[in-house]
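Omission of a single protein chain aside, the complex is shown with its protein chains in their original locations.
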Amino acid sequence: MKQLKAIFILSIISFFSTTAYAAIEVYQFDDAEKTARFKKLTAELRCPKCQNQNIADSNAEIARDLRAKLQLMLTANKSDDDIIQYMTERYGDFVLYEPRITGQTFLLWFGPFLLLAIALFIVFLIVRTRSKRIINIELNTKQQKQLDGLLNKKQGS
Amino acid sequence: MIPEIGEFSLILAFCFSILLAIVPMYGTIVKNELWMHYGQSMARAQFFFVMVSFICLGYAFATDDFSVAYVANHSNSQLPAQYKLSAIWGGHEGSLLLWALILTGWTLAVSIFSKDLPLDMLARVLSVMGMVSIGFILFLLLTSSPFERYLPRFPADGADLNPLLQDFGLIVHPPMLYMGYVGFSVAFAFAIAALLSGRLDAAWARWARPWTNVAWAFLAMGITLGSWWAYYELGWGGWWFWDPVENASLMPWLVGTALVHSLAATEKRGVFKSWTLLLAIFAFSLSLLGTFLVRSGVLTSVHAFASDPERGLFILIFLAITIGGSLTLFAIKVPNVQSESRFSWLSRETLILINNVFLTVMAMTVLLGTLYPLLVDALGGGKISVGPPYFNAVFVPIMSLMAIGLGISVTVRWRDTPLDRIIKAIWKPALASILIGAVFPFIYGSGFDFSVFLGIAISLWILLTISLEFISKFKHADSIFTKLKQLTMSYYGMMLAHAGVAVVAIGITLVSVYSEERDIRMVAGDKATVAGYEFEFKGVQKVQGANYTADRGQIIVRDGKNVISTLNPEKRHYSVKNNMMTEADIDQGFFRDLFVAMGEPLDGDAWAIRIHYKPFVRWLWYGGTLMALGGLVTVADKRYRRKKTIPATNEASHA
Partner (left out) sequence: MPRLLLFIPLVLFIVLGAFLWKGLSIDPRELPSALINKPFPEFQVSALRDANKVLTTADFIGHPLLINVWATWCPSCRQEHEQLLAIAKEASIPIIGLNYKDDRNAALAWLEQLGDPYKFNIYDEKGMLGLDLGVYGAPETYLLDAQGIIRYRHVGVITAEVWANFKVMLANGWKNETT
């Protein structure tokens, strides 16, 4: 799931940004590792001007500039952290598609797992009561039959 | 004149939706059968007038009536005929009219196919659907009429439809998607009707099930089509971006999936009654919330509609009434008494409960991630972005856990299943899928890869467990054909849908890990090798399309010595809006796609060419289609048509 970078037109769009066509440029790096990092970073940095595009896909002027800058920084052997710092110093956390874990984003990152834990605990409680309760199964089938009879009558009417 | 008829017709439809909301409901209160019966004719009238309105808009498009502002903004005299018609839903106003048409269409369908329903129940259901239409038709009339004129002077020609929308995708994707979104209004209406009547037995679940399954299937198909469309049309070669507008469709689908399962438990075993009601409310609420997110401009999206705070406010008020009202009704009317049904830890009930937890948590995760930038901003925390890296990191683990549960669930029966029986059923497929999953990345790829292992093992696990389950059905059967006929459509539908999950998982895994992508500078005669295929660039020629001019490249693809394909990607220029468009060309295959798109012309007659190798990408859409098919097949189940119901025994209850 590394390169999920598509877009899909779920609803219809009247006003696409005028530059919605794919940005295809040629960047050469001397080694494969840098090519891969370029791909990853351009996919995870958000174009500040665009509606909601990363700088890899966007054809906006600023996205081109940022790609060019990124290439320069990679060729100059800057680390990913340096590059991310460079970008956020200028454009803020807005450019990070992967939000940093801070007090502000704590709920975002851990909320889902917390919710999952709570929900599973509730399931645990429910099933515990349900599996403990001893009732006459015989009666239960009878009730089921009554229900079915009721349904039949309703649907027949 | 025709546009005015359209507008007038919409006003009439609005009047009928008010009557529909009031008269049958009032009939149930005063116990007047005649009034209850009126619901059916009002549903008909409501549909008829929205249809007339829709046809009027279509006529305005077909005749290039650019005095109608909406037509002038979304069409052009040069636009090919089929796109003129699909342009009806190519913008905010018209797509809302399509929404209204589908909503009244579902209402009509309920009034026709639910004759077996007790009259008071049908009256309530139709009334609730009428209330929903009031909101949407009023929205159209007050803020978004597609019939407004440019008067006194109107443009000589239209501003043209966005070139990205001039495609087959626009013809099929939105209607499918809306069928799904709006379809959940039926389950919603049943739930509200059940709450209002206080008859919260399992009966409502049985009536709501086929409708929910169909709506769910349409939504699955709509999302699948959207993914496929984006893949070939946008030139990025991707298929999911976690954009707010995509998320808006995923949330109701996830909750809808939970609903499909919990309805089964409620119908068969009379359990989780309140929860199922709540899910039915949630699924439709999320459809409505999606409408708000897409049309209000509170979030930035690549494919949002032109935003307008006034429209946003209208939908928000509508949301407050509909969702707030139904949740209040829920809190007040849901009875405290629990059903008497008993089930053990190892029962299908428990697994459905866990499935519901996962699906709901997944939907909430998408909601949280989509709205988080808004929450932070509203609290004065500045602008942040939440994108694909977040969703993948949080979504994938939860999704994987759920998929493991899916494999176990098919071996588990209602009420109770002996542990040794489960273990006996699953140990072989578990072992096999882990082994094959571990070996697969060595054979297909170049070395071990954990995500490939996980994805393949999980997909195989699902496929093997459901196949073995299916085969086990024939163990004591006298004849295969008799047994094939004996198995219910619900059962086949379930099998298809679950297989679809596995197929999608294979697609996601392999295309994510083994895709290759290169952007290369090429002049005529240059060759490049990607993933073992040789691509030879033969050059570019100018071509003239219906309403565009294009540079068309020619690329010959060879697999060793043999030419396997000639691809013609285009770089189009649509003159009316002065838009550039990348039209990729794809050599499709069952196991891989070769995707070629053209970028900018570079110095010295060279072009930037993007070449993608996308293994198993089509499996995403095969899987999605299987799921949708599964949902549709269940409706053919005789149970829903036969007036005499089959007694629900343990053995007969599959879905």
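Here are a few things to note about the model shown:
Note that the chains are named A and B in the order they appear, and that numbering of residues resets to 1 at the start of each chain.
Going forward, contacts are C-beta pairs under 8 Å (C-beta built on N, C-alpha and C of every residue); 3 or more make two chains touch, one makes a residue touch a chain.
What you see is a predicted model; the values in this text were computed from it and never measured.
The chain not shown here is touched by just one of B:Ile88, B:Val214 or B:Val298, and that residue is B:Val298.
In the complete assembly, the contact with the undisplayed chain comes from A:Thr88, out of A:Thr88, A:Gln104 or A:Ser131. Of the listed positions B:Glu33, B:Asp377 or B:Asp605, the one in contact with the omitted chain in the full complex is B:Asp377.
Within subunit B, the residues in touch with the undisplayed chain are 274, 278, 281-282, 285, 292, 296-300, 309, 312-313, 316, 319-320, 323-324, 327-328, 330-331, 334, 336, 371, 373-375, 377-378, 382-383.
Where subunit A meets the missing chain, the touching residues are 48-49, 51, 60-62, 65-66, 69, 88-92, 94.
Operating definition for what follows: only the chains that are shown with their structure count from here on.
Centres computed as Cα averages put subunit A at a distance of 17 Å from subunit B.
Here subunit B touches subunit A in the complex through residues 73-74, 89-92, 95, 116-118, 162, 164-165, 169-170, 173-174, 177, 201-203, 206, 223, 226-227, 229-231, 233-246, 248-249, 270-271, 294, 300-306, 340-345, 349-350, 353-354, 357-358, 360-361, 364-365, 368-369, 372, 376, 381-390, 392-394, 396, 398, 451, 508, 512-513, 515, 517, 519-521, 577, 579-582, 597-600, 602, 608-610, 643-645, 647-648, going by the rule given at the top. Residues of subunit A touching subunit B in their complex: 1-18, 20-27, 39, 43-44, 46, 50-54, 57, 92-99, 104-105, 107-109, 111-113, 115-116, 119-120, 122-123, 126-127, 130-131, 133-135, 137, 140, 143-145, 147-148, 150-152, 154-157.
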